[in-house]
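Only one protein chain is missing from this complex, and each of the others stays in its spot.
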Amino acid sequence: MKGKVVKNQQLNDKYFFLEIKSEEFVTQAHVGQFVMIKPGSQNYTHDPLLRRPLGIADVKDGKFSLVYMVVGKGTKLLSEFHENGMIEFSAPLGNRFTLLENKRVALVAGGIGIAPVYWLAKTLKNRGCVVDLYYGGRTVDDVVLLEELKENTDHLIVTTDDGSAGIKGYVTLPFKENVETYDMVYTCGPKPMLRTVSEICINADIPVEVSLDERMACGLGACLGCIIYVKEGDEIVQKRCCVEGPVFDGATIAWDKLI
Amino acid sequence: MKGKVVKNQQLNDKYFFLEIKSEEFVTQAHVGQFVMIKPGSQNYTHDPLLRRPLGIADVKDGKFSLVYMVVGKGTKLLSEFHENGMIEFSAPLGNRFTLLENKRVALVAGGIGIAPVYWLAKTLKNRGCVVDLYYGGRTVDDVVLLEELKENTDHLIVTTDDGSAGIKGYVTLPFKENVETYDMVYTCGPKPMLRTVSEICINADIPVEVSLDERMACGLGACLGCIIYVKEGDEIVQKRCCVEGPVFDGATIAWDKLI
Amino acid sequence: MSDRLKTVFCGIEFKNPVITASGTFGYGLEYAKHIDISKLGGISVKGISLRETLGNPMPRIMETTSGMLNAIGLQNVGVYKFINEKLPELRKHDTKIIVNFWGKTIDEYVEVARILDDADVDMLEMNISCPNIKEGGIAFGTDPKMTYEVTYNVKKALKNKPLMVKLSPNVTNIRVYAKACEQAGADAISAINTLLGMSVNIHTKKPHLYNVTGGLSGPAIKPVAIRMVHEAFRTVKIPIMGIGGIMDWRDVVEFGLVGASAVQVGTANFIDPEIPLKIIDDLDKYMIDNNISNFSELTGTVDLSR
Partner (left out) sequence: MSDRLKTVFCGIEFKNPVITASGTFGYGLEYAKHIDISKLGGISVKGISLRETLGNPMPRIMETTSGMLNAIGLQNVGVYKFINEKLPELRKHDTKIIVNFWGKTIDEYVEVARILDDADVDMLEMNISCPNIKEGGIAFGTDPKMTYEVTYNVKKALKNKPLMVKLSPNVTNIRVYAKACEQAGADAISAINTLLGMSVNIHTKKPHLYNVTGGLSGPAIKPVAIRMVHEAFRTVKIPIMGIGGIMDWRDVVEFGLVGASAVQVGTANFIDPEIPLKIIDDLDKYMIDNNISNFSELTGTVDLSR
């Protein structure tokens, strides 16, 4: 699939917001899914080689959005795309979040984990949910799109490790205090955070959906490079993050095999 | 070295004109020399790997120009450079043309061989020479910058293989008719043309300088990848196109070992 | 697709000479959602063993410059589950099925081969060259006597299906292995499997792969693959399936010139599932433009005159 870059906006030192026009794609996408995107415009160069997985951060008006952090050569190349450039991708891929209606839900996002959560917040809000977003980052530079998020949530609780924005400390602390008040929790971010959030939810007996992030080659279920270990009854079984995930029931993940 | 792209103008389907600002470089360059240019803006990708050799087509006002034809991935990437982008290169490299004063000279260029000839024509004209340029291409698309060339030559004779511009036929034909009238001949283009031009000159006992084009890895004389065979007395010796060339005395080249 | 793409390899007629490589195309079904797999010449499925195999712990993949390392560890559902659960679905698509398989002992190789010989598949591809499992696999592929031994025994056990042996590039002289296969009765060889490689995360100081080393694939290895197919072609008479770094139709032509009768596309499937189909279309165009009426006309026609 191909789309046209509508916007590739730098949000701060690390983060970018990329908007791509692609009619065919947009009608099929579900909240929680991701794209595999080619991090260069050139079909005739092969470094970087593989497509990069990025969560779908929004879908509207025949366009979809991605939020990404520049961490290596793929995302650096992505950041150099110009407006109106054509970009290639496979999408939509993966499973999706369970979308409740008219419930109280908490979203917990860490750093770049905000990407799928952004669309999730909007969608749940539209379905009549009360949406609280707990959003943590290392520094003020790791919490982006706050204005837009405020509009699409009922409460936005921001934390940073160094206190440079919002409350100082881990995002799991304010979340833990209120966990009992929610019907459902959704989370995306670094694995240790996901584990803590899942454990808090398990203890409080609240269902939790976790969006996991594994290195991927194909994104289609073929290479078996993205295995996640999940408890099924007494057994620990293998799931492919790209097909059976990226969204998993947080209560079933075998964290010890992942971190 | 680094320079800023001032202009990267598409001349026709195949040809581009690239102008780069680089003060330090420009004062040192001589007519006939070339640059090794990095065909991508990114230091963090390695495909294409090597720099590409391109003849210096003009130097003025702290800028230098290149004329290139898109033939593969390196030149394709080059064609995608935006204005104000930074571009890396090593230059100036190689030897130079012998610059006469107040003489009658012929320049014979084939296709992309026009690049170094462009600057040569201007320079010889400024030195009081009468400059005739014989410029051949396959079709009208292979003869570029005709306006500018007309200004900097006394006679501009254009030929194309299919007659779509200028005289129909090989450029060596009209040149051969007039060869006796020149004090010196300079030529750049495909090897069979260079050979024919050289042979015409040898027969007419006119000195001829040939700019040769060999695949290069380093451009600095280190890899020994760009060997040219040259007659020295009874011996055939090896020269590096990048250091002892690209300009050679056409009467000394061992064509049979090259083509 | 035109008739000119039809390719007979070991007596089997493929629609075209473009087959997807083992381990890079799952059981084919994963891709059926994304492309029309019936357009492919064939599919070589993920390496099958007697019993279900869970593979290596994570991480299993890492990108390198114009290549990737993998140490999947031959995870697969096992031969019975493959035949019962995957094959019937796969057979709904009109393309040839090559089953890549492996064992830890010669007996295991023979047993899997026997089972597959009676199954509804078109051809067997014996993997003696996987660098990512400790027992078996590579040991068979890096000792010519073992290569002969396992090939001979498996071939003897087969009644119905042609046997192709997949060679390891991690050897001093691939000709010796190609010859060993031919002498042991292999119907064809495929080359190459992945080069053994490694990479280390300089921040954590740990290897990027849990398995420490892994198999290098992708365009980075193409020159090695081309060289090895060339060497093998000059050594044996059985046909060769060329593999390694194929990204577009030009690469397929290059493999043809040095001696491949058909090719497999591997890592490229990850980059874009459309690539093998695009290659087929482009190859057709190339053949029309160059007046080539069958891919076999190209095979081994590299011009070595000086």
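Per-chain numbering from 1; labels A, B and C assigned in written order.
Everything that follows uses one rule, which is that a residue touches a chain if its C-beta (ideal position, glycine included) is under 8 Å from a C-beta of that chain, and two chains touch if they have at least 3 such contacts.
It should be emphasised that the depicted structure is a prediction, and the values quoted were computed from it without experimental measurement.
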{"item": "Sole contact to the chain not displayed, among C:80, C:152 or C:210", "value": "C:210"}
{"item": "Interface with the unshown chain - residue positions in chain C", "value": "57, 64-67, 69, 142, 170-173, 195-200, 202, 204-207, 210, 212-213, 216, 219-224, 226-227, 230, 245, 250, 253-254, 257-258, 301-306"}
{"item": "Residues of chain B (touch criterion as defined above) contacting the omitted chain", "value": "38, 46-51, 88, 90, 214-227, 238, 243, 257-258"}
{"item": "Contact set of chain A toward the excluded chain (per top definition)", "value": "46-47"}
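Quick note on the criterion: only the chains that are shown with their structure count from here on.
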{"item": "Far-end chain from chain C, centres as C-alpha averages", "value": "B"}
{"item": "Highest C-beta pair count, chain pair", "value": "A-C"}
{"item": "Between chain A and chain B, centroid-to-centroid distance (C-alpha), Å", "value": "53"}
{"item": "Between chain C and chain B, distance of the C-alpha-averaged centres to the nearest whole Å", "value": "46"}
{"item": "Where chain A and chain C are represented by their mean Cα positions, the distance between them in whole Å", "value": "36"}
{"item": "Overlap residues in chain C, where contacts from two or more other chains coincide", "value": "65-66, 219"}
{"item": "For chain B, residues that touch 2 or more chains besides their own", "value": "46-47"}
